[in-house]
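What follows is part of the complex, with its chains left where they were.
Chain lettering (A and B) follows the sequence in which the chains are written, and residue indices restart at 1 in each chain.
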Amino acid sequence: ASGQSSFDRVIAGDGRIEPRDEMPDDYRKSLIRQISQHAHSEIIGMQPEGNWITRAPSLHRKAILMAKVQDEAGHGLYLYSAAETLGASREDMMQALLAGKARYSSIFNYPTPTWADIGAIGWLVDGAAICNQVPLCRASYGPYARAMIRICKEESFHQRQGFEILLTLSRGTPAQHELAQEAVNRWYAPSLMMFGPPDADSPNSAKSMAWKIKRFSNDELRQRFVDMLVPQAQALGLTLPDPDLRWNAERGHYDFGELDWSEFKAVLAGQGQCNVQRVEHRRRAHTEGAWVREAAMAHAAKKAARQQQSARGAA
Amino acid sequence: MADMAEYLLWLGDDALVSAQRLGEWITNAPELEEDVALGNIGLDQLGQARALLSYAGELLGRNEDELAYFRDDVDFRCTHLVSLPRGDFADAVVRLLLVGAYSEQLYAALTTSADERLAGIAAKAIKEVRYHVEHAAGWAVRLGDGTDESHRRMQDALNRAWPYLDELFDPHPLTDHLDGIAVDPATLKEPALQRITAVLDEATLTVPATQRVAGGGRDGRPSEHLGPMLAVMQVLARAHPGASW
């Protein structure tokens, strides 16, 4: 009971919960779910962009893209570590992902048919991720908050790089401009859906906010994102594909049209264009790498045995 | 100046094609840590390629992207070893070890090149390449002296790569024309082989007794694998000639 009340006190005082602190079981489970989903999203998110590493149209862009995809692997690693501080095992989390039982951000089930998608992912998807994640840098669980601080720094680089790709395309040849516009047309609505369903339909949000894991509602974040995008789209010379998008002086925000949640739900339910491909890709890489991981363990065991033996010999 | 540019293409194309193959590994590595590590190594190689191709480009009046994206396979100057198909992780480790051990000697020697810009590129590259060799050596030992399967896979990969190793050290008239600037590849062979065999010993692997292949990458006779690789690498750039990215 004293643990429970200390937890409440820390939360109320906007303090940080650390791994060894007591915490309610629900809090722990909810965090494991959220952090592992976030980790999986980083890992699966490597694929739609990895798709263009071999075809990046300049060496400069190739280097940036390789670094970005590599950053995402790094983010996945921090986040798995953060989840491990809560008692989850990386192996279990990975197995859940490979078995198709774990969630990851649905946005990565959309394909990247053109190079402009790399720009759109950076600008829109990473942009939405940042809006979502900046508040998480103040999440009540310490390891998660610290991981998010590092991740957000890198993500904002990524977003700027995405913006630059689109800007170059938008100001390039007519064919390049069209590629950019067409990618924005495809990624705009899905990126708005990254904030989750409307507040009215979001059952987990209330608790997360009470626990100070989440700080703003889905709809608040979505509005913030749209308000941020509109001037940036103007700077890009690209149009956001929403006829209902307009400034509302009264609200001091942009109004925007209804989103088609039925598609979101279909993708979430596994029927997106790439759901199967993404999980299958990960499964194949994991399976093909099994002999390497086994060998590394076998070698470590051999080495330890040898050291033990030579220590014994010396004694 | 044409000779110097040609020599820079040797080095730059080896680095670029190696980086391109490593790029195929990203999202496919046996563990996430290795996605990160291979990505790092690929980025280092890509950085070396860009420095070398930019320099070559200045001598030839073309930029790095024109050289990377608008030359055909027969205009590349990389050795065959770097363009072999991706293969399994053992192939990646073996090639990284072999190419790394060569590059380690090469860049060490080039740090004293009479061409200051090349010496500068080498001074940066040598630090990177030493790490690459360490990384490859670590895996070679773990896998060579791991399980029966990993030992077999490593030895198979070594046998597959070995015939392509000699080409890296083939003497060539070009380096004679660049006395004091370039390095005679033949002089790198002994120390590189020492490094390699020391690792293979520790890894309980056997130096293969296989015949070398002819090579010809330095003289516009690329491997059959380079064409399909470039088809993918260059497709977008070539679809938009003259565009900026």
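Worth a mention:
Methods note: a contact is a pair of C-beta atoms (placed from the backbone, for glycine too) under 8 Å apart; a residue touches a chain by one contact, two chains touch by 3 or more.
No experiment lies behind these values; they were computed from the predicted model shown.
Chain composition of the whole complex (per this structure file, using the shown labels): A x2, B x2.
Throughout what follows, only the chains that are shown with their structure count from here on.
A straight line joining the Cα centres of subunit A and subunit B is 34 Å long. Across the complex, subunit B meets subunit A through its residues 16, 20, 23-24, 26-36, 39-40, 42-43, 46-47, 49-50, 53, 64-65, 68-69, 88-89, 141-143, 145-147, 149-150, 153, 232-233, 235-237, 240, 242-245.
Within the complex formed with subunit B, the subunit A residues making contact are 43, 46-47, 50, 53-63, 66-67, 69-70, 73-74, 76-77, 80, 115, 165, 168-169, 172-173, 175-176, 281, 284-285, 288-296, 298-300, 302.
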